[in-house]
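What you see is the complex with one protein chain gone and the rest in place.
Order of writing sets the chain letters: A, B and C. Residues in each chain are counted from 1.
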Amino acid sequence: MHEEIPPRLHVPEPAIRAGDTPDFSHVTIPRAGEVRRPDPDAKPEDMRDLAFSIIRVLNRNGEAVGPWAGSLSDEALKDGLRHMMTLRAYDARMLTAQRQGKTSFYMQHLGEEAISCAFQKALRKGDMNFPTYRQAGLLIAAGYPLVKMMCQVYSNEADPVRGRQLPVFYSSKEHGFFSISGNLATQYVQAVGWAMAAAIKGENKLSAAWIGDGSTAESDFHGALVFASTYKPPVILNIVNNQWAISTFQGIARGGAGTFAARGHGFGLPALRVDGNDYLAVHAAAAWAVERARLDLGPTLIEYVTYRAGGHSTSDDPAAYRPKEEGKSWPLGDPILRLKAHLIQKGLWSEERHSQAEAEVMDFVIAAQKEAEAIGTLHSGNRPSPREIFEDVYAEMPPHLVRQRHEVGY
Amino acid sequence: MHEEIPPRLHVPEPAIRAGDTPDFSHVTIPRAGEVRRPDPDAKPEDMRDLAFSIIRVLNRNGEAVGPWAGSLSDEALKDGLRHMMTLRAYDARMLTAQRQGKTSFYMQHLGEEAISCAFQKALRKGDMNFPTYRQAGLLIAAGYPLVKMMCQVYSNEADPVRGRQLPVFYSSKEHGFFSISGNLATQYVQAVGWAMAAAIKGENKLSAAWIGDGSTAESDFHGALVFASTYKPPVILNIVNNQWAISTFQGIARGGAGTFAARGHGFGLPALRVDGNDYLAVHAAAAWAVERARLDLGPTLIEYVTYRAGGHSTSDDPAAYRPKEEGKSWPLGDPILRLKAHLIQKGLWSEERHSQAEAEVMDFVIAAQKEAEAIGTLHSGNRPSPREIFEDVYAEMPPHLVRQRHEVGY
Amino acid sequence: MARMTMIEAIRDAHAVAMEADPDVVVMGEDVGFFGGVFRCTAGLQSRFGVQRCFDTPISELGIVGTAVGMAAYGLKPVVEIQFADYMYPAYDQIVSEAARLRYRSAGEFTCPMVVRMPTGGGIFGAQTHSQSPEALFTHVAGLKTVVPSNPRDAKGLLLAAIADPDPVIFLEPKRLYNGPFDGHFDRPTESWSKHELGEVDPGYYEIPLGKAVTLREGAAATLLTYGAMVHVALAAVEESGVDVEVIDLRTLLPLDLDAIIASVTKTGRCIILHEATLTSGFGAEIAALVQQDCFYNLEAPVLRVAGWDTPYPHAQEWDYFPSPDRVKRAIAKVMEG
Partner (left out) sequence: MARMTMIEAIRDAHAVAMEADPDVVVMGEDVGFFGGVFRCTAGLQSRFGVQRCFDTPISELGIVGTAVGMAAYGLKPVVEIQFADYMYPAYDQIVSEAARLRYRSAGEFTCPMVVRMPTGGGIFGAQTHSQSPEALFTHVAGLKTVVPSNPRDAKGLLLAAIADPDPVIFLEPKRLYNGPFDGHFDRPTESWSKHELGEVDPGYYEIPLGKAVTLREGAAATLLTYGAMVHVALAAVEESGVDVEVIDLRTLLPLDLDAIIASVTKTGRCIILHEATLTSGFGAEIAALVQQDCFYNLEAPVLRVAGWDTPYPHAQEWDYFPSPDRVKRAIAKVMEG
């Protein structure tokens, strides 16, 4: 036995911290079209390689290439661009509204728009997402009214959740969007349970679980993978790896694993790793996983590689812990610009059409905002009644709550 | 896209249930000596195959073969046999004592003796095990007095934990045996923390975490792997796969993963799978992992493949859920008989010597039992004082506990 | 009417509910093929199939977490935590999720489910097979907490819990599974077959949540209790010779405050008895309510008899488990006051 070496605590550090110049040279990006596409009924053990590469469809010239291309019609592509532009405009307006004190808090999607917008298009009515706070694109792509979203953000009288939840914690059963919890990861295992229920009932519905890179460390992630691996219900286990968890880089959660997708291998789950800034790649991977689910082939784990270009929330300033320009040098680019380039390359779109669309989208968002603000904002206008504090704790209000409500006289 | 197939809940079932004839044909057992032995500093990604085979040293003829052979001296082998025989005799006596009402509860090791007995011999003073209730061999191999163990089982006045704990929940810091918790898996992540502390202090000590196949489903297992994968402290993560978790076969916890060892792959941890009924294989694998830890190469995950030949505990009757004869047909045989055969094959042992040793060991155990029972058993003799209820809740007894103790007048 | 132990009554409640409603599903550790370590789900898998009653991995988080998803889908999961002492890994899913889903989604998503768990001591189970964590649930808005004390109530309350549109924590005093243990560990325990409350209607019936029952009328003092302690209380009262009214709360939340106030107003004296540790136990809440609502009727301080503020020991089982003697001392004391 060799000479002993006293142990050290190995604390992973990002390559670069605030102040330094951004560097993503350690991130290896395969060429678009390079990664193979197995049949959806292929065995998990025969596709482990897919957890260590990145499925990409759009190349530098905006062309859609390789076996994962072609899952969307021209119209669908244009819709996708509009959805992403709408989400970005919506984020911009809500961020400003929060700064203006119209609400308490906001969380944006900057750079991650493709993931939720494209994924939703692979689902159908009856399917259910169990999202985090950074997948509002699921609602926009599902056609949920912006005004309702804004009323929730403003916690006004028309807020569907009656002012009870933090801004962006939306809920819409009809649009396949499960009520958001402020507790990270808890919904991940619930999604598995929802899919188990569909399996028990033998109904052709699937669920999609959502989690961030940092949150995969939570216990619910394990519970979800264990139950999914055992009962093989129709669930898609999504991991959005946007490189950061507030100030903590993804290396702290990932540890010695090469990738987050690889977590699936310990459970015999098929695992894909996808370019999260490539609308076409996200949709193709989602559609592949959806097909598996609809054929009762069980769960699929998908890691989306992206970058959180904005702050974690309005309470966060990333300048304190990472280079200001890091976002710009992110090698996978901007999802909106990449889809735009693709549409132009296909002759479906132009610079003029795009600036026009930007204006249209912004008008649309502003109109919705006017409507929402006409009802009220967090501190002014029509606000939810204090009575709402006591409603919906139980289906029927028990005596002690009636007593407490009377004490305040409403 | 093909015709949809409505989902079903896939509930794993054991090949055989109570009443049927045992069948382990689905368990593939590689020949002894077949599995390669990488250098301890080999990269985890270069040894994934080791999680899908079984490291075995003793072959059918009792010979030690292959690259994992030769980690133990003749004397050490004879000690090992005595430790396993002692544990088995101890179990037999304590089971009877429980049936006689001398204590409330007992848990035996039948068939699993090699794992804890051999593993302990790879450690040294200063290292710490975080065991479950089925690794008493760690204490026996470390030379912990049987009388003390029995006093704990009897919860008598000399019980080192003062009658507070369920039988077999031993504790001995001096012998590197962490206090056992009745909550499954909780100690697994604590072992990682203990190793992190050694790393923070730069002290050459390691910890060994222990868990059963069924308990790998618990959240603490994930927490342990996440922190171990991130900080790479000197910890050995042991999984004892004895095929059963009370009435639940290992397929429910394992799900779609080929093996429990494979769980490590999602975390980039080196993972070994070992014949748990082969004293030499267990020791060789443990020594390999210990060497990695002592060279600051970080954690190792080891799955021991074995079979719980007895009931889960004295509260359990396996006849209700598995074939009576299943244990006998377990393909990896009996750890004591296999080591005995090896010693005989090496000319170090004989049938006569063995029966003589059996008698000696039994006398030794009975003598200890007499001594322990002379002090007391759960319901008779010298029992711990009721005052003990109030001691050690805190270092210093706070006023409200003093008040409660006075209320009972002791 | 049929004679049942508490185990049989709980098993029967499951079967009746699963028969009546195809959306009722049962899962937990060892509950499927084996029928549970206490046999409370025995026979359900063979009768209703592996899709409606199945074994789970050993993850209380997973059991409750997936149950929340199932309930949101529209099923009615009835899950077993093998011992209440092992509910902690599921506590986040119970408190942060099951209890709040209706509220945070304004009724759009709900969580009708029952989480069953054996509780309490008296079986030499030491600190991890003896706990009574009810106060950790009564502090959580959105949960209901039920503790039956006999087979008849166990079935009726469990059926009411399964029918309830919100999450219900159902705590089963394991020491009562086979008979009404009264704390006299040195005497043989009577079996339910000889006890009136072991007579159970084999059909469907509910005992409403939130309603206490007076098991012994009395004028001298009021003894409020639940679960295993009900039988300790009755024994102690008989032995004390004092005319104490004994009320079995049955449901802790919602609490039957009217019944409590009516009795204490009548007697002017009140004792609360539970197994759980004293400090911040549910007895604290009851005492706080009683002194507030019956202040001008109280002739003595409200007394609490409870488990000591320590982990539950093994060898000292009977010095920990609240005994009839401790209750008798409290009765004497409250009568002096």
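Observations on the structure shown:
The criterion applied here is as follows: a contact is a pair of C-beta atoms (placed from the backbone, for glycine too) under 8 Å apart; a residue touches a chain by one contact, two chains touch by 3 or more.
Because the structure is a prediction, the values reported are computed rather than measured.
The absent chain, not drawn in this view, touches the displayed chains A, B, C throughout the complex. Of C:2, C:20, C:219 or C:288, it is C:288 that touches the chain left out of the display. When the whole complex is considered, the residue among B:58, B:141 or B:189 that touches the unshown chain is B:189.
Only one of A:219, A:241 or A:306 touches the absent chain when the whole complex is considered: A:219.
Within the complete assembly, C:100 is the residue of C:14, C:100 or C:250 that touches the hidden chain.
Where subunit A meets the chain that is not shown, the touching residues are 8-9, 11, 13, 17, 104-105, 155-156, 159, 162-167, 169, 181-185, 214-215, 217-219, 245-248, 252-253, 255, 315-316, 320-321, 378, 383-384, 386, 388-390, 393, 400-401, 404, 408.
Seen from subunit B, the chain kept out of the figure touches residues 128, 130, 160-162, 164-165, 169, 171-173, 178-179, 181, 183, 186-187, 189-201, 207, 219-220, 222-224, 226-227, 230, 392-395, 398-400.
Residues touching the missing chain, restricted to subunit C, are 85, 88-89, 91-92, 95-96, 99-100, 103-104, 127-128, 135-136, 138-142, 253, 276-277, 279-285, 287-288, 291-293, 295, 298, 300-304, 309-311, 337 (touch as defined at the top).
The criterion applied here is as follows: only the chains that are shown with their structure count from here on.
With centres defined by CA atoms alone, the chain at the far end from subunit C is A. If you average the Cα atoms of subunit A and of subunit B, the two centres end up 42 Å apart. Work out the mean CA point of subunit B and of subunit C, and you get 36 Å between them.
Centre-to-centre separation between subunit A and subunit C, using Cα means, comes to 42 Å. Annotation for subunit A: residues touching 2 or more other chains are 195-196, 198-200, 219, 222-223, 226, 230. Shared interface positions of subunit C, defined as residues touching 2 or more other chains, are 51, 56-57, 59, 61-62, 89.
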